[in-house]
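Of the protein chains in this complex, all but one are displayed in their positions.
Each chain gets a letter, A, B and C, in the order it is written, and its residues are counted from 1.
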């Protein structure tokens, strides 16, 4: 098991935050469409993805930018995709909510909540039947865990012994509904036992803790060939879909979680470990610079010919 | 809490068995269509339904004849329905797989496995919002428990505090697939905890035990207004859909469960309690006589005008 | 605010939905509404009718629709908001196999007075898992009714009727029209009646949803070119106003059918088939459909818009049809 390089994690998390901030700005300027940001989920994304091997495959949901960037996606190409440009990962047709990137092993961003749960078993079946080395990481939200597909997916993965690492990113919100309104009990991990699936829950604001838990979980999936459910507990620090004033969010609860902002948690830890604030600030500036270049790249990329889509529908 | 009259239970269970035997005969004579019999499930049907109050409502699945007859359905009208006759409970249009009977409080026989789970929450919502006294009993199989709707239904009933008594009739088979092939773990009841729903499991071949468990469960639903999952453990003693030679069924397992035939279990108990075999045989003859009359009634009932269906589709 | 039948005000289509819901819930205590975020997004309804009648749900479309069907069968009149049309895919069983079929199968013992709301179509640019026009699926399924209004007034009036109807009605909101304002009253509008938006003698442009505006635009251009185009807004897709379709096309002898949904087995196919059977003798030219592509909607506003039927295209096709009679076959 490799160790998490915390400065590298900070770099990735900062890039994700800068990416989402950039997107929000572009949106407010009418240059990009509505989007679901991953703000607050950076530690979960980077912690889990860092624990994956290059041959592992990923399926994710509408809040996928963090997972993609953690996996090494180029922010320029990602932005180009969101802005519908030819150099985007999907040639500009996916937009922000359906990005896949074969070269990164990202099979699916599902905007149908639960779609990733419905397909991950099949991807894992391919890995198993074709005897390929990687496991399958499936990211989904606490809301998705209420869909029937959660139940069907975990059950099938358990019975067929499929190598799926399920990661439930519990951020306490499901669009405009608080998780507490949608379930009894305090988390999703506890539901895994019903299927004979092992599970763990981890502080999703602490990237080191997430990494450790994910590495352990991924090892379990790899060595047993069986599924595992990891729940990362965090909070959606921005609204559901930009723009969103979060008027429906309890201000005290939000403030409490803002105090747990995964970037601040990590910065504090690095400062305690002796890193100079200037070194940390340099990371932020680097991310900002990358995003500036990314915007320029995306802007320069032309719109695809809309008609080309029609040629792509069928193989 | 009332007590179960065992002779009355025997009468009902015997009628159910005689009904199913009659249907199988009619089928072999080409006088009725294919059907899913409830043979082996008589104790579960009679035990649970006897524990319900007249104002309670029932939703059930493709193996519903037992529930309907236990509830007091007229075997003649039920047979007429299965044979597509005008005097059937649904005017002959439902056939064996979709019988509902408003006058008996039977809202639905769903042949979509899981359909009963999808609708029972709404029926319970009506009871609750309209402040009606009855609870809702929803019968489904171990197979249905694998459908996503099981998950969604229990979760919603738990969160909205809906008065649903879920009865999972676990008969170890799901059409041509053994339950063990479809899940890890040994039963469905254990899955209720994930939703914050209380549950119990009971020997489904012992009508007295089922009754006691169901009465306790129904009381819990009535007093708390919250759902409860009762699992009755039995075995499908005939095939999935008649005719079915059960060639795929493990003979030893089937033989073992035949030794637990709910009718024999009850007869043995009554004999031990001192009832004369002749008294018990009289019950069988009485059921056979009722079925003879039922066949005559159904045979005499005319087919409905097919075109009448078209007038019934919309309210 | 106190309104009377005769009050006419300007509101957006989005507001019209809220008004219809509030007025109907006020009228009938059996009506209740739920969906993912319904209570959060409609605090006014929660305030007036209480949390028992306006509810947030867990994220599970199947059980939302099923709960609506079960409640409808037993005394309530639920309105379920399923958000976006593609999400109906998770609720097809409850809508089609239960709500649509069980009245007929039960010999009329149970009715299913329920309304399902879903947004549909282009206008948001977020891609095919939000934007997919599937209204034709429900037209093709027994026991259901389907409406898709093009104005705020129709939305309000048709939604009110949908809620009062004793059958399951799917009410599709064209997302591109949500912020369009128009006059509304408190009157219910009957299902099954098309609206003739513009009279015309040479060709009938038949449409629904946002492409009605496309047709009106085309009709204006055609008028400039000396052609008189009628514009018929179907509004109600099931029941379909066959009489209005036939009346206009029997008069004009030509029809162009325009919608955003894909062509194959769409509502336009049904309209064309009706014309080919029942207006055959009156037809002077081929019946032409102009529709959205049979492809997933791209997740980008500009690409999305580029693939819609345009006023230019409608104008060109209609002009071609009007240009000359097709020779009559022997």
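Some points to look at:
The rule is simple: contacts are C-beta pairs under 8 Å (C-beta built on N, C-alpha and C of every residue); 3 or more make two chains touch, one makes a residue touch a chain.
None of these values were measured; they are calculated from a predicted model.
Touched by the hidden chain within the whole complex are the displayed chains A, B, C. Within the complete assembly, C:270 is the residue of C:24, C:233 or C:270 that touches the hidden chain. When you scan B:14, B:60, B:127 or B:174 for touch with the missing chain, the hit is B:174. The residue from B:13, B:94, B:135 or B:237 that touches the chain not shown here is B:94.
Interface note: of A:53, A:276, A:289 or A:313, the residue touching the hidden chain in the full complex is A:313.
Against the chain not displayed here, subunit C makes contact via residues 86, 88-90, 92-93, 96-97, 100-101, 104-105, 127-129, 132, 134, 136-137, 139-143, 238, 240, 253, 261-270, 272-273, 275-278, 280-289, 293-296, 298-299, 326-330. As for the chain not pictured, it touches subunit A at residues 57, 59, 88-94, 98, 100-102, 107-108, 110, 112, 114-115, 117-127, 129-130, 132, 148-149, 152-153, 155-156, 159-160, 309, 312-315. Within the complete assembly, residues 33-34, 83-84, 92-98, 110-115, 143-144, 146-148, 174-177, 181-183, 248, 303-304, 306, 309-310, 313 of subunit B touch the chain that is not shown.
We take it that only the chains that are shown with their structure count from here on.
Mean C-alpha position of subunit B lies 41 Å from that of subunit C. In this assembly, the C-alpha centroid of subunit A lies 45 Å from the C-alpha centroid of subunit B. Shared interface positions of subunit C, i.e. residues touching 2 or more other chains, are given as 57-58, 60, 62-63. Residue positions of subunit A touching 2 or more other chains, listed in rising order: 146-148, 181-183.
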